[in-house]
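Yeah, one chain of the complex is gone here, protein chain that is, but the others are all in their spots.
Labels run A and B following the written order; every chain starts at residue 1.
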Amino acid sequence: MTPIISLSHVTYAYPNSDVPALRDLSLTINKGEWVAIIGHNGSGKSTFAKLLNYLLAPDEGEITVNDVVATEENMWTIRDMVGMVFQNPDNQFVGATVADDVAFGMENRGVPRDEMITRVDAALEEVQMMPFADREPARLSGGQKQRVAIASVLALQPKILILDEATAMLDPTGRREMIALVHELKAHMGDDLTVISITHDIDEAASADRVMVINDGELVETGLPAEVFANADQLRRFGLAVPFAEQLKEQLRLRGIEVPNEYLTTEGLVTWLWQSISTK
Amino acid sequence: MFSNMIIGRYMPGDSWIHRLDARTKLVLSIAFIFVVFFANNVIGYALAGAFTLLAIMMTGLGVGVFLRGLRPLVLLMLITTLLQLFFVQTGDVLVHWAFIKITTDGVINSVIVFVRFMLIIMFSTILTLTTQPLAVADGMESLLKPFKKFGLPVSELALMLSIALRFVPTLMDEAQSIMNAQRARGVRFNEGSLMARIKSFVPLLIPLFVNAIKRAIELGDAMEARGYRGGDQRTKYRVLTWHTRDTIAIIGFVIFTVALIATRWIM
Partner (left out) sequence: MVMAINFDQVGFTYQPNTPFATPGLHDVSFEIPEGKFTAVIGHTGSGKSTMVQHLDGLVLPTTGKVTMGNQVVTAETKLKELNEMRAHIGLVFQFPEAQLFEQTVLKDVMFGPKNFGASEEDAQAAAEAALKKVAISPDLYERSPFELSGGQMRRVAIAGVIAMAPDLLILDEPTAGLDPQGQRELMTLFTDLQKERQITVVLITHQMEYVAQYADHVVVFEHGTVVKSGAPATIFADEEWLHEKQLDVPAAKQFADALAEKGIQLHNVLDIDQLADQLAARLNGEVDHV
């Protein structure tokens, strides 16, 4: 496992605030990993995302992306490697049509037009938005706009894809489709694509290889989804959602039932219940 | 409130006029404003009218749409026409009552102004109804390119215009939902005295403004994240292509202009 992102003792405070949004943050993300960052609103998750893309510069500490140190000098190199999809589907749609929006990043980099056309098509194909290439954003759903945003990033062939609460404003269908899309991308790009998804959505976080919990500007927990989600009390303390199977285990425990301590998925708990009830 | 504005709105279609290059339509719309002034008699205006009507028919959108588009401008047209009627004082006097004096020249002038006005609006409406706003922006950028040499930031202006156009529907929706929210809180838009009306717009304008700024900041981040830094190294995805039909349209317009000039000698 080679690290692709590493932060060492990073602190950042917004200019008009005395409390740092992130405090002494140190972590490593490996090449090809899918990491979910969870935390309540205002915990500093989005600040973290913006630091990775040099939209914000750290006050203290050092950030390295693919062996490049994030400094003003290197900022365009960094942005070539790190693509970002934001929360509000409307406020990141730059182009007048779907195809124009996907082309925008390449126009900025001076990619020749012939190459742009192939790459726009390929990226739209990837997110299944090809039939909408000439549509204006006003005639797309939120989920479709977010898929276009992903295509816009993919067209730039980044090493890292950051989803900054990209599913927060979508309806359940849109959300599911986005998560499925990221799964597909990961499946065929493998270690060439590192995904960092900042989210409140349990399903999205559970899809990740690793979950990090940020609370009040500090990294308070990192582990496999199973490890992080098994601790319902802690999740609630951080203002986060608890997976359904864990909630049910809690409720059963309250009713005097002895349930396994380790994390169970819904399927896991169904199987356990089935076995326990069958042997009665 | 925003629903009845037809002027300035694009109506999708696949007519010959729709498919013309935006540059052609832009240049011809501007040219028409000047060319109309060549008409100086009934035949000339009839020709200009027939040409406009032909162009309208060719859009396949129906004359009704264009007439409805005139509605918001009726007041402006009437005022201009009346001004002509009252202020042109040469020629034979037709009516003289108190300080009002209407003369033959006044009547003729006001009719001419009215007809010119109509024709120019109709012709420009063809441009806006059949051309996507973005294509208009592209066309303008392309036509303004020579001014780059004089330091005019043509590409930046075009990008700004295209983003502005792209956000028009978004902001319209937002204005509508803020209005709804404030109406639900008891604001009465378009009711009461002028002062009350102006005051009623404060709860709409402030949130609209605040949210627009928020959007702009987020859009700025999104653009930067995708590597936007202005400058000349940018390439363009969207290119305008000149077709035979554009040449034909230009030739047609030139013939019309020549014919219109010719009518000056007929009478």
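For this structure, a couple of remarks:
Quick note on the criterion: a residue touches a chain if its C-beta (ideal position, glycine included) is under 8 Å from a C-beta of that chain, and two chains touch if they have at least 3 such contacts.
Everything numeric here is computed off the predicted structure, so don't read it as measured data.
When the full complex is taken into account, the listed residue touching the unshown chain is B:Val202, out of B:Ile33, B:Leu76, B:Ile108 or B:Val202.
Across the entire complex, the residue among A:Leu27, A:Val68 or A:Leu273 in touch with the chain not shown is A:Leu273.
Among A:Leu27, A:Val68 or A:Ala168, the one in contact with the hidden chain is A:Ala168. Looking at chain A, the residues touching the absent chain are 40-42, 87, 141-142, 168-169, 171-174, 200, 236, 239-241, 244-245, 247-248, 251-252, 254-257, 266-267, 269-271, 273-274, 276-277, 280. Seen from chain B, the chain kept out of the figure touches residues 3-4, 6, 9, 11, 61, 65, 68, 174, 177-178, 180-188, 191, 202-203, 206-207, 210-211.
Methods note: only the chains that are shown with their structure count from here on.
Those residues of chain A that touch chain B in the complex are listed here as 50, 53, 55, 76, 79-80, 82-84, 86, 88, 90-97, 99-100, 103-113, 116-117, 120, 136-138, 152-153, 156. By the touch criterion given at the top, residues 132-134, 162-163, 165-166, 169-170, 173, 214-215, 218-219, 221-229, 233-239 of chain B touch chain A in their complex.
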